Structures are given as C-alpha cells and as structure tokens.
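Complex shown without one protein chain; remaining protein chains in place.
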Amino acid sequence: MPRFDIPARIIEQPQLAHGIFLLTVKAPAILDSANPGQFCMLEVKYNNSSDPLLRRPLSIYKTRANGQISFLYKEVGKGTRLLSKRRPGEIVRVLGPLGQGFRLIDDRPQCILVGGGLGIAPLLLLAERINQSGKLIILIGAGNASEIPTIEDFSGLTRYFHIATEDGSLGQRGMVTDLLAQTLREITGMAQIYTCGPWPMMKAVYYMARKKNIPCQVSLEAAMACGIGLCLGCAVPKSDSQGFLHVCREGPVFDADQVNWEYSQ
Amino acid sequence: MPRFDIPARIIEQPQLAHGIFLLTVKAPAILDSANPGQFCMLEVKYNNSSDPLLRRPLSIYKTRANGQISFLYKEVGKGTRLLSKRRPGEIVRVLGPLGQGFRLIDDRPQCILVGGGLGIAPLLLLAERINQSGKLIILIGAGNASEIPTIEDFSGLTRYFHIATEDGSLGQRGMVTDLLAQTLREITGMAQIYTCGPWPMMKAVYYMARKKNIPCQVSLEAAMACGIGLCLGCAVPKSDSQGFLHVCREGPVFDADQVNWEYSQ
Amino acid sequence: MIHQKNPITQSPNLSIKIGSLVLKNPVLLASGTCGYGTELDGLLDLDQLGGIIVKGISIKPSPGNPPPRLVETPCGLLNSIGLENVGIESFIGDKLPWLRNVKTSLIVNILGNSVEEYAEIAKKLDGAEGVKAIEVNISCPNVKAGGIAFGTDPEAAANVTRAVKKATDLPMIIKLTPNVTDITKVARKVASAGADAISLINTLLGMAIDIKSRRPALANVFGGLSGPAIKPIALRMVWQVVRAVDIPVIGVGGISSPDDALEFLMAGAKAVEIGTATLVRPGTAENVLAGIRDYMEANSIQNVDDLRLPE
Partner (left out) sequence: MIHQKNPITQSPNLSIKIGSLVLKNPVLLASGTCGYGTELDGLLDLDQLGGIIVKGISIKPSPGNPPPRLVETPCGLLNSIGLENVGIESFIGDKLPWLRNVKTSLIVNILGNSVEEYAEIAKKLDGAEGVKAIEVNISCPNVKAGGIAFGTDPEAAANVTRAVKKATDLPMIIKLTPNVTDITKVARKVASAGADAISLINTLLGMAIDIKSRRPALANVFGGLSGPAIKPIALRMVWQVVRAVDIPVIGVGGISSPDDALEFLMAGAKAVEIGTATLVRPGTAENVLAGIRDYMEANSIQNVDDLRLPE
C-alpha cells in the first residue's frame, strides 16, 4: 500500500458555508492509491514556523480523474484556521493515502450510510463506489442546513436519500438516528451500515445496528501526531480487552464491535 | 512621546529587488508622532501561531501625508520571510514610533549622511528634514546596485550625492568610506555626520569623523524582544564604563563616542 | 463543560487574597518583563491589573551580562540579562515615586548574593511606602552567585525564606526555579519556613549556538528560556505544588492568552503572572484579564477561586 509525502499545489479552496471549506489540491500519486475512508495528514504551518507543530488529519472527500483530491473540512481551531487562509497556487504538504478505509461486503445488497455533520466527509467516495453495485441508502443529519453545504454531492447518487436537521432547516426535523430507526423498520434482507459523525451519534447508530444484528463499520477520530503508526498516540479502547486500537493504522474505519463505546475521552 | 500598538492595514508591498521589500501600511497615529531615526516593532507571526515569537524592529523609512508609513527591509530570516508573504488588505500589528531618533544640530550647516546597504532605511526621513535647512551631503555604499533599489528617493534631494558599489555596478567602484574620505578632504567649516549600516562600516566612519573632530551620530542594531525598554536585552557596551546602552530606549541613534566600538558580538 | 444556564446578575468577583495582600484581580506582570512600570506608560493601563512585579532589585546597581543577551527559539526566548538593575537605593529614590501613583499592587522582586543580602534588601523595602509585597527571586539562572543556587537546594531556599521573613512584615512570595528534580520538595521547605506564597516558574536553563559564527549565541553561553514553549512544564509544576502546599501559588510561564491563564487557574493557581507575552504585545495582561472575566460570565462562575478544578 504505497504512501506519499508530497508538496501539493492548491487548485482552489472555496468557503462553502460559514467556516466550511472545500480544499482541492493536485496530488495524482496519492489519488491513484486512495480508497474510500482513507485520510491524509496535511501540513498547516507556514514556511519554517513550528507552531502549530503537527499536521492535521483530513478524510479524502472527493477525487477527480485529473489528479485532484478534495478535502471537506470545518475550521475548528488554530490549524484549520491557518489552512483556510491558504490560496490557490500555494503549496501544502500532504501525506497519504493513510489508514484502512471502508470494507465493501459483497453479500450485503443494502448499504446504509449514516453521516452526521462533516462526518459525511469520508462517505462520498464510499457512496460512489457502492453505487456501482448494490443498493445505496444515505442518511444525513446535522444541526442545520448550513453545516452540510455539499449535500448535493450525495443527493444525486440514490433515491434512498434522507436528511434530518435539528432545526428543521433541511429535510425532516430531528436526528439522523430517527431516520435510521425508520429505515431499519422498513428494510428487509441483509444490510450493512457505514457511519461517521460525532461519537455519541456513532454510538447510538452502533447500538441500533447491534439490536438488529446488522454489521456496522465506523470511521473514528483521535488526536494524531504522525498518522502512520509511529507514535501510538491515536489509541481508542478495544471492546474486548485492556488493549487499544490505533486509529491511524488499524483504522480509521473499524467494525463497531471492536470499539469500547462506553469509554468517554 | 506617545506610542501606539495598532493593527495596521497593508496598502502594498512590492518586491523592489531580489529579497528587498517596501511595505506600506496605514498607521496615521504612529506617523503623527514619528521622528527621523525612529523605528517600529512589527508582528510577523500569523494568526495565533507563536513561532516566530518576537516582533521584528524596522526603521521608519518613509511617511506620506495620508497616514501611510513605509518600511524598507531585506528578507534575511524566518521573520522577514513571513512578513514578505503578507498581502495588501491584510493586517499587521505595528508598535511605534519607538526610540530616540537623530538629533538635528542647528549650528552644523553641513550634514553628511553615510548609509551602507539597507542602512539607508532610517536616513530618508532625516535627509528630508535636513534638506529644509542646511546643506545636505549624501553618501551611499553597497555591494552592488541591486542592494539599494530605492536610491532615487535620495538622489533627488541634493546635488551633493555620491554612490559607491563594491562591484562598480553603480557610482564609483569602492566603499562608502572612500566617498567619505574624499568629502572630508573637500569640505570646510562645521559639519555633522549621521550614519547607519553594518557595524564595521559605522566603526570606520566614526574613526574617520573622530580624527577630524566631526561629531557623528550612529543608528545601531541589536537583537530586541520588546523594543520599549522592558527586557533590557538590546544592550551595547558603552565606551566609558562597564555599563550598557539600550538600543531601543536610549537609541537606536547614539553619539558615536558613547559606543565601545572594539566590542564585537 | 459548564453551560450557561443561569447567567449571573452580579459581575464576577475577581479579587483574590495572597496572605494579607488583597489583589483586585489575579493578573500580574512578571518581573523582568515590565521594567519599572513607566516603560509601559500609554501602552497598558496598569491601574486595571492585579499587580505589577518590577525588575529584580539587588543591593548595588548591576550592569548585567555582556551582549548578545537575547535569542529567539521555537515559541521561546532565551535571555541572559543577568539582573541588570538600578539597585535598591535608586529604586526607592527614583522609581518608587512614580509607581506609588499607579493604582495597582506593587510587588518588588529581589535578588541577593547571600542570605544576608536578601535580608538587607527586604529590610530596606519594609519601610518603603507603596510596596505591597516582596517576591524573592531564588531562581535567576543568569547570575553567578546567588540566584538559582538558592532555588535548587531546598535547605538554602528555606534559609533565604526565614531571613527575609525576619527582615520584613511585608507579604513574601518565594519564586522557584523549575531546574530541579522535584519541585514539591523545595516548595514544601519554603512553605514551612514561612513563605506567604509561592510563585513559579522562573526560566529554564537553555542555550543556543549560532552555526554561522560557530559560537554560543549568548555571550553568557547559557540563558533562561521563557515563553509559550515552557507553558506545559510550568503548568505541571504549578499543579504539583498546589497539591503539595497549603499556601497560595502564583502561576507563571508562557501565559499569552486568556485560555493559557485559565489553565493555570484551573490547575489551582491563585493568580498568574504575564512575562514574555508582555514583551511581544504590551497589552497582553489587559486582554488576559478581560478574557478571564468573559469566561467567568459565560460559565456563571462567581468567584475566580472557583475556577480551580475539583480534585
């Protein structure tokens, strides 16, 4: 599984909604070996500054045939703020593709994607891939419509597409887990759930899936220093032992059973 | 002597020659109380980054009636490199005007300004000020022509204007001290020397002046943390005691006699 | 996280007590980074602050170390000023009168070459009108004798503490050096020797080499490291000392923002000192103070002491 640490030129970086950016860089080498659910580590510091010190992990959101990769991200702190100031033509160092992405399960004709807020980021490539084969159900939730400005990228992929927002500004008023409950009531036959979003949401999704005996893959987040298994910092407790999963190396996508959901950081 | 620490908008920042920039910001408050030879401390870090930590001292090069101040500087390291990346419209924090500038001596009809390389930066305002009264002689030296791209700002001010470059690419081939030797041979009557440039140059200028009993003011540089007398870091040994001059507070302009020129840092 | 459930109606109470000393708020200026106060005139409203701790004063005036005295490091500053100061006589005669007019608590940082010298300076300050407390610097890494030598030896630290205590009735803060194996040992010793409070940390001993000139970048070779780089170490030591002694602890080291200050207050510091950050931005202390107030209001915290995390 080849990985590359390359200086990538910024093609564009529009602000899609308040604090949400879509960064597109040219990185053909990374693109060629990228799988749905994988991520990259992006250098956010300027020039020779060492503050912020660490790179930031971002999921690969979209790829284009011409070697372009896009990252969909939210400005939440120092690092993402600096990144958002970068302009087309500038260079940003990108290390990737990293981690184990989603595993496609052949005997599951119905795939339910559950995304919360910017947790949709790793799901687009997956949705595109699934779309070529089985039945794709997409459920997306957010606080309000402006938190998910790229929703059109998903809505065209399948007619089984539902949105819930807490303030009702888009789709149904409520939580994405409400949508999932409805879906689980309706579907018959084998299914597979893929989810990414805030920890409490994923936890709820997993417990709902387990009740129905539906396998569930989750994409986790953890603070990372290296993204490639060197530092052992990105630990998440395992469900079955004293040990830890390492989000960057064995993840970020895990079978939800593996994770100790009761551990709160 | 009022000082201000203000966010100043960048008007323009052309690169005049390789690695030499002319940064113009809007800072009317600072301009109003600025005197020739004074400097400002400019924040060079981005956003919330604390590396580089310290501000950078730059002399006030030029002022315009509309509240604009210009700094003429050379990219030599991390801080100036970051500063040079800033674009019009962005904000840079500026603290100034700081320090004691040049003292105009009324009974000195002939004022000789000796600048080496970007040591000309604090001399322009002084030249403009002197020009209104006495006789102005300007001597400028540099390695080659491209190190002094703003030479026209000076050349129009007086007909007693001479340049020396080490490679002969502009003016006479040689050192600015050659020009000074010639000038000192020619002039008669009371004179005053003002100089800024590399330490060895200023030292040579001072020793030449002393031989002729001509008073000499020098603008010194020292590593600075605060620029306002808080840290006592910007020390330069005094000529007459164990004590130190503080470049930011008692300087940057000193009577050359006060300085221990034999101390090499 | 504490949510804003019942926004409080009174404004939060920021005043604190350090022994018999009452400060109007917990934000102080650290010694050596605010001169004698005058230097900040017009750039920072000293009247707003909890206190100002002036540059370390010795018996005799001192010229300090030869230059270069400063080197910038990643997120840090190395200094080897070496306690350049005007001496106690000139301080009282020339600097104190101006400082008396400032409406903040004046704390004088002192440094001696011997236990006797510490006591002598303290005695001189005892009668000086306007001085509210003494901060005893047993932690300066930049002077040959005295300074850090007292701070790294718990016994010596206790001796200085006792001597100063005897020499003055002023509240006495002992300022510790981080350059020790176990900070709690020194802290316990000075606490039981009668210190009214402990402040920490002074700078960490560091150095830099100028690879162009192929020489140490400071004329003095070693210098004291300050600034954001050292914040995690300062915070750890404050946390440890708060849990080791019963007297108030004042946190210092790399504080540049309200969030930084809140970390120290949550760790249990009674107050904070702003050092290098004032050099970088003279108005930092006012900004930190405003941010602490905002946080308390937003989180309905009435007293600044309540910021401390529950054990």
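Here the chain labels run A, B and C in written order, and each chain numbers its own residues starting at 1.
Heads up, the rule we're going with is that a contact is a pair of C-beta atoms (placed from the backbone, for glycine too) under 8 Å apart; a residue touches a chain by one contact, two chains touch by 3 or more.
Bear in mind the structure is a predicted one, so any value in this text is a computation, not a measurement.
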Among C:Leu14, C:Leu44 or C:Ala267, the residue in touch with the chain that has been omitted: C:Ala267
Residue, one of C:Val115, C:Ala128 or C:Met207, that touches the chain absent here: C:Met207
In chain B, positions touching the absent partner: 50-51
Positions on chain A contacted by the hidden chain, ascending: 2-3, 5, 43, 48, 50-55, 93, 95, 222-226, 228-237, 241-244, 249, 263, 265
Contact footprint on chain C, counting only the chain that is left out: 1-2, 73-76, 78, 152, 179-182, 204-209, 211-215, 221-223, 225, 227-233, 235-236, 239, 254, 259, 262-263, 266-267, 295, 309
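The rule is short, and it goes like this: only the chains that are shown with their structure count from here on.
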Innermost chain by mean C-alpha position: C
Chain whose average C-alpha position is farthest from chain B's own: A
Centre distance in Å when chain B and chain C are each reduced to the mean of their C-alpha atoms: 36
Centre distance in Å when chain A and chain B are each reduced to the mean of their C-alpha atoms: 54
Shared-contact residues (touching 2 or more other chains) in chain B: 48, 50-52
Touching two or more other chains - residue numbers and ranges from chain C: 74-75, 228
